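Note that one protein chain is taken out, while the other chains of the complex remain in position.
Chain lettering (A and B) follows the sequence in which the chains are written, and residue indices restart at 1 in each chain.
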Amino acid sequence: MTTTTLAVLVPLLPFLGALAGLLLGRTAPGFVRPLAVVPVLAAFVLAVLVAVRQGGGSPIEAHTQLTPTGSVPIDLALDIDGFAALVAVLVTVVASCVQIYSTGYLRDDPRYPSYAALVSLFTSAMLLVVYSGDLMVLLVGWEVMGICSYFLVGHYWETPEARAASIKAFLVTKLGDVPFLIGLFALATDAGSFRITRILDTVAHGGLHHPTVVALLLLAGVAGKSAQFPLHTWLPDAMAGPTPVSALIHAATMVAAGVYFVARLLPVFEASQAAMVVLAVMAGVTMVGSGLSALAQDDIKRVLAYSTIGQLGYMTGALAVGDRGAAVFHLLTHGAFKALLFLAAGVIIHAAGTNSLAAMARMSDLRHRIPDAYWTMTVALLSLAAIPPFSGFFSKESVLGAAEHAVHGDTAHVPDAAGWIVLVTGLLTALLTAAYATRLWLLAFHGRGAEAPDHGRQPRTMTLVLWVLAVPSLALGGFAYRTLPDWFDGQDLTPALTTSVIGTGVSLVGVVLAYGAWRHLAARAAGTPLGAVAAHPEGDAALVEAEAIASHAAAYGDLASAPDPADPGRLLLGPLHRHAAVGFHLDAVYAALFVRPVQAGASLVRFLDREVVETYVRGAAALPRLLGTAVRRSQTGNLQTYVSALLAGTVVLAVAVVLVATGA
Amino acid sequence: MHLAYPAVLSALLFCTGLYGVLARRNAILVLMSVELMLNAVNLNLVAFDVWLSKAARDTLHSGQALTLFTITIAAAEIGIGLAIVLAVHRNRGTADIDRLRDTAEGHGPDGDDDGDAAAAAKKAEASA
């Protein structure tokens, strides 16, 4: 088979699997699990094959035009360069792990067939985005992901949180997609084509008429999909979905799409200095804000969600300083360890029967109940905190190194300001990241109090994939930083000495601070009993999680935080804690800025419709109604009235006849 | 005798009966008015019979025979009519034509009265 055929099969297989799963889900339940896992695994194998054949050389390109589409042609185009090949491998790895994990996680879920099919469809859409060489085809995958995320986040639709979260995810990403679409059209109009290669050629020759406007429009869509400030608010709420879905969305698919898109079209953004600065500011605000918020969250998955936003901030930061190699490098390592973190968190929630860190902090021995999750999560958290020699260290240092280059003015097209912003906020975020990773680890695994409930061994499918993902989390960065430049633009990804030392030092400071705070507050934890566990610990993991999510607000008074005085985050953040826990009131601001005006407008429209438009309608109906009433009057039911009318008519007719007959 | 005398008297009696049929509220008074109309017709028949038997040498006396038939039929009609009125009165508790409006459009105040009367009649029967 040619490489092109293989590459076409990569997105096609999960799509067919999704189709078959949806069709056979009810009639042949026995086929659902194989149909969910096998196509994604096959796609993984094919993606690896494609990556090997591409080998970092010249991009594989193929295109065919189905039908003429007017002035700007739309091609079914394939454009696989080193970025695409490697991201596709990451996507298929994570998707395979998620599918295998889900067979255990949603063991008894009646809606598993549709769930698995949607995950496959989601994977297929992401692969389409990755491989597509045409922006219109890319947009198809982009939007299919949006709708899949809506369904998957709302998987526990019995709970109001999940319903609200799915609608929010859909609306917020769509809010970004509208300017994104306009930006795409503007870009294609300038280039005369939706093909990425043609667009990049046009940009290289300076053919873009309004680079800043186009770049900013595209950035809106990217911010929506990749959960960057100010459109990131859907991501923490999307934790109301099942944990494997969170892993898929956060590690490989949805949020990666935005970063990947900017990486593909980086020259377009580089054409505008303003866009790069905006990108840098966006990254900086996102990183610091999410780091602070993550420190204040009580729900273990919301901590990870904010950490995803922060790590995505690193990637956009790398893009803002013009180093897409570093960005995609971080995307790869982050994909591995974030998927691992989420899947391990799913195991923890199942074992502990709660998603609240405050409750876990009052359970001892949790780490002995789930040793697989404990060890793999430790690896992943170290990677997240960028401690050498874990993967996260190398990718994060490559980002910081690129920022340092930009500060020195070594990078073309990149303003110094962008470099400074990314460097300073990146270092600050390293501190925060290490702190919240440490807090998460200490609270989850080193609680003190009653023994954790014993629910028996976790399903093997769930623990196995943890170890599979632990390998790249541990070693990918160390092995890859030398070979990856061959696949990417050729920029060096080796950690620079200064940033390495400063970054690692800052991270260690964060670890120590968090540990110190935890030790300081250890005594208080025993004094304030807190916590609630799921009502059905013997159920499958999905059921336990759904119950934990539904009961969090009821048990702790808030969806995001818990009134736990022993929380080291509370001590470290001080007065900021209150604001950080609710994401710095961004939702409230949006409610005041957008929701209320829209609702007021809606009530105004309703008023106009009811009182103004309706009046005309009623007025138009008044005359017929009046006539009808008058006619109805004649139907009295009184025989004498009828006979009177009849005889009157007879008399008139008779007189008329007589008059006519006599010729009067 | 001028033929116009009986003819005009007949027309006037007929219209008087017509007024009674249209304006009276009690069903039995309506029946009385119907009798008046029938008698007006009878007068017509008799007068024209007399005129024809002289003027046209008519020996059939169809007018007088028809008058006799009309009187007989009127007697039968009054018997049946009274039986119907009594049946209605027994069922509805009234012989008032204004209140027998089951075919009225909608259920106005008259319909309600009707319903009330029927309910009252049922109640009276049940208590009897």
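Simple rule for what comes next: a residue touches a chain if its C-beta (ideal position, glycine included) is under 8 Å from a C-beta of that chain, and two chains touch if they have at least 3 such contacts.
One rule holds for everything that comes next: contacts and distances are computed from a predicted model.
Q: UniProt protein name for the omitted subunit, picking from "Cytochrome c-type biogenesis protein", "Amino acid/amide ABC transporter membrane protein 2, HAAT family", "5'-nucleotidase C-terminal domain-containing protein" or "NADH-quinone oxidoreductase subunit J"?
A: UniProt lists the chain left out of the view as "NADH-quinone oxidoreductase subunit J".
Q: Checking the contacts here: which visible chains does the omitted one touch?
A: For the complete complex, the undisplayed chain touches A, B.
Q: Need a quick check: the contact residues on chain A for the chain that isn't drawn.
A: So the residues of chain A touching the unseen chain are 638, 640-641, 644, 647-648, 651-652, 654-655, 658.
Q: So that we can see where the missing chain sits, which residues of chain B does it touch?
A: Listed in rising order, the touching residues are 1-9, 11-29, 31-33, 35-36, 39, 42-43, 46-47, 49-51, 53-55, 59-62, 64-65, 67-69, 71-80, 82-87, 89-91, 95, 97-98, 124-128.
In this text, only the chains that are shown with their structure count from here on.
Q: Under the definition above, what is the set of chain B residues touching chain A in their complex?
A: Touch residues, chain B against chain A: 18, 21-23, 97-98, 100-106, 110-111.
Q: Using the touch definition from the top, list the residues of chain A that touch chain B in their complex.
A: Touching chain B from chain A are residues 632, 635-640, 643-644, 647.
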